[in-house]
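First the structure, then my questions, so here it is.
Only one protein chain is missing; all other protein chains are in place.
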Amino acid sequence: MSKSAIVCQNVTKQYGVKRALSEFTLEIPQGRVVGILGPNGSGKSTLFRLITGLTRAEQGSIHVLGKLPGWRTNCDIAYLPDRARWYANHTVERAFRWAEQFLPGFDRATAERLAEQMHLELDMRAGGMSRGQEARLMLILCIARDVPIIILDEPFAGIDAISRERIIAGLIDHMSGGDRTVLISTHEIHEAEALFDYAVFLDEGRVLLGGDAEQLRSQYGAIHSIQQTLYR
Amino acid sequence: MEERHVGPLTFRLDLSQPLYEQILRQMSSAVARGEIALGEKIPSVRELAQALKINPNTVMHAYKEMEHVGLTETRRGQGTFITTSQERVNQFRTELAKKVIEEFLEKMGSLGYTWSDIEQYVSQYKGGCVR
Partner (left out) sequence: MPVKHIFWPLVRQDFKWQHKSDRVRMSRPWRIAYAIAITMVIVGLTTYGSLVGHTLISAAWYIVLSLPWIAFGTSIASVKHEWKNGTVGWWLSLPISRLQLLTSKFVAALFRVVLIGCGLYCVIGVLGLYTMALQGPFHTDVAGQFLLTGVQWVMLAMAAAPFASAFGMLFVIARSSKVRPAVPLIWIIFVAIWWVAFSQISRFIQTGYRRDTHALYLNLSPNLVYLLLASWILAYLLIRVAARVLDRHLTL
């Protein structure tokens, strides 16, 4: 448990004149379910894009399981991008075949079990799905993978309550045991906070507060109330 | 705070307190009250996490702690069971009772009551007690 899944040291990422991350330093231990929390524009998505090698930092260093991020480390990461959609012409079944082909560690049997649990039929087409159903499909594509790191960028955004509940149930079911690290960014802290056993609060590209969720609870109270005090 | 029922057990979790402590406390009071029988099987980590909608690692932490203090026993391949030792359960009851009294005394103390005041108040309530 002492090993780190992700280490960021003095990372600065700039978009034009705006700093998305500013001398950002963070260490995420392995095997935790980490809530990456903060308002819009606080740098959550940028952090994830840097971890997955989608963009590069101007300064500082990032290590994913001890390696520099890039397409090679993406073999070890299941990543749900923010505002992602799925290929409209794919059915659930075809999406699973796609994942078997392209996503390392994807397990078809697990995916089908999750699909059943989350009420998705194999012959539904992504193009005809509700946002919630599509979100469930994409979540399955991420969590049905046997990889050490799972990153979910706003998995609950714009989704109906039932889908949210099913996604949470699917996550809980799949997080049990192992040294898998799960990073989840979300606005809906209230519903998701009991999922986390580690929480990091970001603001304007910096870490405001971070640590073991149970310790944070005993020190400051509920995580959503910490959020309210921090960003007042 | 929402009540959630898992088999014979009822949990009320307060998100502003460490969750594993609450699980531990509520499980031991369920045993002390006799809501769950000695030697009875309790839900698996995954089941409880699912029912309470909380992190499985947190539940795991609570379960480890319960086993550590002797409240439960894990049988390989069968799951986790409440201890069969009545003696140990009695011990838990005593401990819980002690804790309640300690808290009570501390609160009364902080309100400025002396021991004799407290004694007097408690004896007034003697008839209205639960048992």
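Letters A and B mark the chains in the order given here, with residues in each chain numbered from 1 onward.
The rule we apply is simple: a residue touches a chain if its C-beta (ideal position, glycine included) is under 8 Å from a C-beta of that chain, and two chains touch if they have at least 3 such contacts.
Since we're looking at a predicted model, the values are computed, not measured.
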Open item on the list: By the document's own contact criterion, which visible chains does the hidden chain reach in the full complex?
Closed with: A
Task: Residue among A:67, A:85 or A:119 that touches the chain left out of view - done: A:85
- [ ] Provide the residue numbers of chain A that touch the chain removed from this figure.
- [x] 15, 49, 52-56, 71-72, 74-75, 77, 79, 81-89, 98, 101-102, 104, 125, 127-128
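To be clear about the criterion, only the chains that are shown with their structure count from here on.
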Task: Centre distance in Å when chain A and chain B are each reduced to the mean of their C-alpha atoms - done: 34
- [ ] Note which residues of chain A are touching chain B in the complex, please.
- [x] 31-33, 168-169, 172-173, 175-177, 193-197, 213-215, 217-218, 221-225
Task: Complex interface listing, chain B residues touching chain A - done: 13-20, 45-46, 49-50, 52-58, 60-61
